[in-house]
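The other protein chains are all here in position, but one chain of the complex has been omitted.
In order of appearance the chains are A, B and C, and numbering begins at 1 in each one.
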Amino acid sequence: YDGGGKFDKSFNEAAYNGAEMFKAEGGAYQDLEISGDAMREQAIRQFASRGNNPIVMPGFSWETALKTVAPEFPDTKFTIIDTVVDLPNVQSVVFKEQEGSYLVGILAAMKSESGKIGVVPAFNFDLLEAFACGYAQGAKSVNPDIEVLETYVGTGFEAFNDPGKATEVAKSQLDQGADVIFQVAGGAGAGVLQAAADAGKFGIGVDSNQNHLHPGSVLTSMVKRVDVATYNAMKGVEDGTWAPGVIVLGLAEDGVGAAFDDNNASLITDDMKAAVEKASADIISGAVTVHDFRTDKACPSL
Amino acid sequence: MESYLVDITLILDSTVRLAVPLILACLAGLYSERAGIVDIGLEGKLLAGAFAAASMSAVTGSAWLGLLAGIGAALMFSGIHGLASINFKGNQTISGVALNFLAAGLTTFLGQSWFKRGGYTPQLSGDQRFNPITLPFAEQLREVPILGQIYFELISGHNIITYFAFIAVPVTAWVLFRTRFGLRLRAVGENPKAIDTAGISVTRLRYQALIITAVLVGIGGAYLSIAQSAGFNNNMSAGRGYIALAALIFAKWRPGPALLVCLMFGFLDAVQFRIQGQVFPIIGEVPVQAIQALPYILTVILLAGFIGRAVAPKASGIPYTKER
Amino acid sequence: MTPLPRWADVVLLPLLNVVLAFLVGGLIVLAVGQNPLQAVGIMLYGAFGYGSGFGYTLYYTTDFIFAGLAVSLAYHAGLFNIGPEGQAYVGGLGVILLGLALNGAHWAIVFPLMIICGGAFGALWAFVPGYLQAKRGSHVVITTILFNFIATSMMGFLISRVLKPVGVNSDESAPLEAITRVPQLRTFIELFKNSPVNLTFFLAIIALFFIYWLIWRTKFGYAVRALGQNPVAANYAGISNQKMIMIVMAMSGVLAAMVAVNNVGGVQGRLILNFVNGAGFVGIAVAFMGRGHPVGVGLSALLFGILYQGGQELAFQMPGITREMIVTIQALVILFTGAMGDMLRAPLARLLARSSSPTGAK
Partner (left out) sequence: MTSLHPTNAQRSEGTAAAPLAIELVGINKHFGPVHANRDIHLAIRRGTVHGIVGENGAGKSTLMSILYGFYTADSGEIRVNGTPAHITDSRHALALGIGMVHQHFMLVDNFSVLENVVLGAEDSAFLAPTLNKARTQLKALARDYGLEVDPDAIIENLSVGQQQRVEILKALYRGAETLILDEPTGVLTPDEADHLFRILGKLREEGKTIILITHKLREIMAITDEVSVMRQGAMVKTLNTKETSPGELAELMVGRRVLLRVEKGPASPGKVLLDVEDLVVTDDFKVPRVKGVSFQVRAGEIVGIAGVAGNGQSELLESIAGMRDQLLGTIRLNGEVLSLEGDDGAARARAAGLAHVPEDRLRMGLVTTFSEWENSILGYQHSYGSGAGLDIAKARATAEEYIKKFDIRPPNLDLKTANFSGGNQQKIVLAREMERNPDVLIVGQPTRGVDIGAIEFIHNQIIKMRDAGKAILLVSVELDEIRSLADRILVIFDGKIVGEADPATADETELGLLMTGSHAGDVGTVSEPGTLAPHETPVQQTLTQMSPQDNSGKDPNQ
């Protein structure tokens, strides 16, 4: 697992859920939370040398370590999530976060009455910017005049663990008039959703479906199917369908999306649902392309 | 004009919320340092308090029991601190550091084995938390220009711990400077021999100080997990114990200034959230990290520019040894 | 109270304390239904049992020696430097800038320059609090804490916005070429296969000797200690307190920055976010446990190295024991060996006195 810990209620937890899914079907796995970057190489190596196969690493931070270790274990299959490692025994799974975020952006803009919405990333960081940028594009596609506030919780990885500050950040956006806030802050995001719920406004979850956290207040969640990716990797090796290379999971592949369930059914009007479906279709068909922040480190809409 | 006022009250409101855990931790540190015990373990005590409060509240459904548990956990930590630094005359700083490690490890560890959520406690809601209290007439007075606005937004609508923290400041000042206990407390931090030759037990006095420290910091921890947030989260104290310590030194170990310094930290943070990403006249867009570092940079400047040398209680950090 | 014999003071007592810490830790392990003896066995095996495990132990030890020395040196001058974390972080900037500037050059040229350049950055980051303490009376404890926070912001910005090459997902600088990196010991010694311990380890050992020499064998060290023990007397002795504070803080920063040489130059080969990972804070514990003496610092750094690496092994092997458990055990070790180090002194002295009196009194 990546920094932030196994049960961050979003990214890592999704991977865990995927593994559990696999286990529920009779598979077995071993896992580990790392406590420092220096451990990464060591961790992969230890797993590999114990014959674990495949080894799933959720998080781009594993990239460097994997590049070093993977060649040492040519027979072990590695799956890395969120970044690309170009090696013959590595499968890289990346998501088009911007696409899923685009959809929740649409929902946010349609829900917003104030013409102001917010996004709260943990800290200033490219991956998180991709979420924020997609979100802003989606929102502007509905309402070009909408104002998107972006406020960071902290300055480094520890920000993923500070719900207290995240609450305060969300409150500052609410104070400024935002009425829908998208959290991109892992564990700290709970604070954002809490603040939105307390204020009677709306939050948007991330990575896992977080709609259930505050039913009626979490507008939707930008789900990123890390669980599916994890499950597929494990299952794939078992079935023999695992293949190296890059797997890009976007809307088309059902790798990202906006979550609809009973918890938010009352919040989503048919119009909204329709708009999401249309955008989704447009993106899949290529009629609409969502700009990816990571390509040029810039966001035209934010 | 009106909207500026609203903005300002909202920022101040946020200031208050951010400052509360600092105020409590800072006052907590004040008692122990005034008694001659350097407390770098505030961070750990805060974290332990936060964890115990959230756990108890999650299990029993009562925020008040959670608060008690938070205090209890901080008391246990203070007990260890006292044992190490008062009875065994160990280094106070290192026992503080040990407490910080202990809290970081133990909270997640216990949380994981109790709640199976990787150290997180379950999400708390309703009575499991301390919710905002609307003070009498707040709604009615809301329409009164300016004052009503301030009363409604700034003064009313906080949780009980917030009010407690603000009351604790004058109470601390009063205890420290107007009571027998306060007199002895200050004396033991300055010259424990004077206390000893006056026939008063240094050990007892220092333990009493540590108990108060624990109560305050335990409440501060509870604030983090069951008032400000809705549940415990790994390392959620996020350096606030250290900041409180810095604030204490900044305030030269006095309660009034301690309040002001904590509010200043809170204020700078509250402002910082709001000016992120703003385009400034002349300077243009400032990197968000620079804005985030602003509170700390400003503090350094203030410290260097305006505050003279801080003279710590003289006996602070030195275990009291009496030859027998 | 009769004092303990020297051997008991320097060997037996610390040993008993460590044992005590492990006993209490063992109880906790037992409480979660795991076998503590097995846990200790795995831990020791992980730390020493095989080549790369041992290499990791030494790698962690390297970090802790530097951070511990940084805190100790300042402490000898009466300064409590809580900032090695930030100083090491900023030192990383110096290391990578130098490394990238000379990227491709042979490490034998780059290594010494890395030490100097990284050291200079770390020194600067510690010098400012030192300057503020000396000239403005701003308490170095606060300023170093604040500088840790400022370092996080600043480095976050520099890494993710300035140093990060296009097309890389992780927030990290461009990598150093293999030849430019501080060579890892595994390239010379087969034993250390796969472990990151590198030449910086020897630098750490040299630093231990150097600091010993500096503090107890030089005029400068004499002045440092005089300042730390009695600033008024130091002033009386013609020692410039202000200059000494600034110099010592800067030197402390240099030592802290060597953590960056180890990690950025020797292990990661690039600058990543938060590479210091708490080593600076562990340094505080190491310094106090080692009582500021290089021998003590070396030993307690090793102890922490064992705990880190052995704990890592433990987390692999015993799923019931997580990384938090290890942190808890570390806390116990700090508590029993450092903070309550004298707890057993009195009983031990009594015991020794009793056992020696029948032979002593004829």
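Going forward, a contact is a pair of C-beta atoms (placed from the backbone, for glycine too) under 8 Å apart; a residue touches a chain by one contact, two chains touch by 3 or more.
Only a predicted model underlies this, so the values are computations on that prediction, with no experimental measurement involved.
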Chains shown that the absent chain touches, full complex: B, C
Identified contact with the non-displayed chain, of B:Ala35, B:Leu124, B:Ala187 or B:Cys262: B:Ala187
Hidden partner chain, touching residue among C:Ile28, C:Ala223, C:Val254 or C:Val286: C:Ala223
Hidden partner interface residues of chain C, rising order: 1-3, 213, 217-223, 225-226, 229-230, 232-243
Those residues of chain B which, in the complete complex, touch the missing chain: 177-184, 186-187, 190-191, 193-200, 314, 322-324
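Here, only the chains that are shown with their structure count from here on.
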Rounded Å distance between chain B and chain C, as computed from the means of their C-alpha atoms: 29
Interchain centroid distance [CA atoms averaged], chain A/chain C, Å: 36
Whole-Å separation of chain centres (CA-atom averages), chain A against chain B: 34
Multi-chain contact sites of chain A, meaning residues that touch two or more partners: 33, 124, 155
Two or more partner chains touched - positions in chain B: 108, 119, 239, 288-289, 292-293
Parts of chain A lying in touch with chain B, wherever the complex brings them together: 5-9, 13, 33, 124, 149-152, 154-155, 158, 161-165, 167-169, 171-172, 175-176, 187-188, 190-191, 194, 213
Chain A to chain C touching residues, read off their complex: 30, 32-39, 41-43, 45-46, 60-61, 63-64, 72, 82-84, 123-127, 155-157, 294, 297
Of all residues in chain B, those that touch chain A in their complex: 7, 10-11, 13-14, 17-18, 21, 108, 117-120, 123, 224, 228-231, 233-236, 238-239, 269-270, 273-274, 276-277, 288-289, 292-293
